[in-house]
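Of the protein chains in this complex, one is absent; all others appear in place.
Entry: chain A
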Amino acid sequence: MASMIAESKYMFHVLLHPFDGFYAVKSTRSRNYTLPTIILLICGLTGILGYQYTGFILNYNPLFAMNSIMLFITTLIPFLLFMISNWSVTTLFDGNGTMGDIYVVMTYALVPKLIFDIIGIILSNTIIQEEAALLHAFVVIGTIWFYFLVFCGLCVIHEYSPLTNVVTLIVTFISAIMIVFLAILYFMLVSKVIGFVYSVVIEWMKR
């Protein structure tokens, strides 16, 4: 527990000093995945909270059709997808970061975004339509911070120059699309096979 508190203290140091911080995370400090996993779970939870508890004025979600498990998964899938595709790209591009490094960078970077998002959810219940733009601008601060941290962190752990990092990020994006494409292909194939087996079983039973 005490180590967790120390870890979180260090995490907030990383948020303000990303280059030094992420370098220490990668090379000198002992690796512990509890805190990153907790952050990731909180991220999924924030997705659910945002769906349900965003103020009525800004909330265009059909609450009667809410499925919190699906929300949890759909919030996390982009990040996991990014992790996998970034790892698979950077291994080809001579990146030095491991999957674990990317995981830590991404989850630590998520923290400001989550903080701003949660404050945004709370504030959205106290605003009127005219103030929505201000709230949006406020929440965007967290998102920009998140992008900045991810960019810095990836630079550090892969030991890339910024330009190489941009290139790998573009390739990461493309490869993410390919992963999604293959996944859809796979699911369609599986559903075809299941459909085939199902019809064979029906055929056999009604023979």
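Everything that follows uses one rule, which is that contacts are C-beta pairs under 8 Å (C-beta built on N, C-alpha and C of every residue); 3 or more make two chains touch, one makes a residue touch a chain; residues count from 1.
The criterion applied here is as follows: contacts and distances are computed from a predicted model.
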Record lookup, UniProt, unshown chain, options "ABC-2 type transport system ATP-binding protein", "Quinol oxidase subunit 2", "NHL repeat containing protein" or "ABC-2 transporter permease" -> protein name "NHL repeat containing protein"
Of the candidates A:Ile128, A:Leu163 or A:Met205, the residue in contact with the absent chain is A:Ile128
Touch with the missing chain holds, among A:Ile57, A:Leu81 or A:Leu123, for A:Ile57
Had the left-out chain been drawn, it would touch chain A at residues 56-57, 62, 126, 128-130, 186-187, 190-191, 194
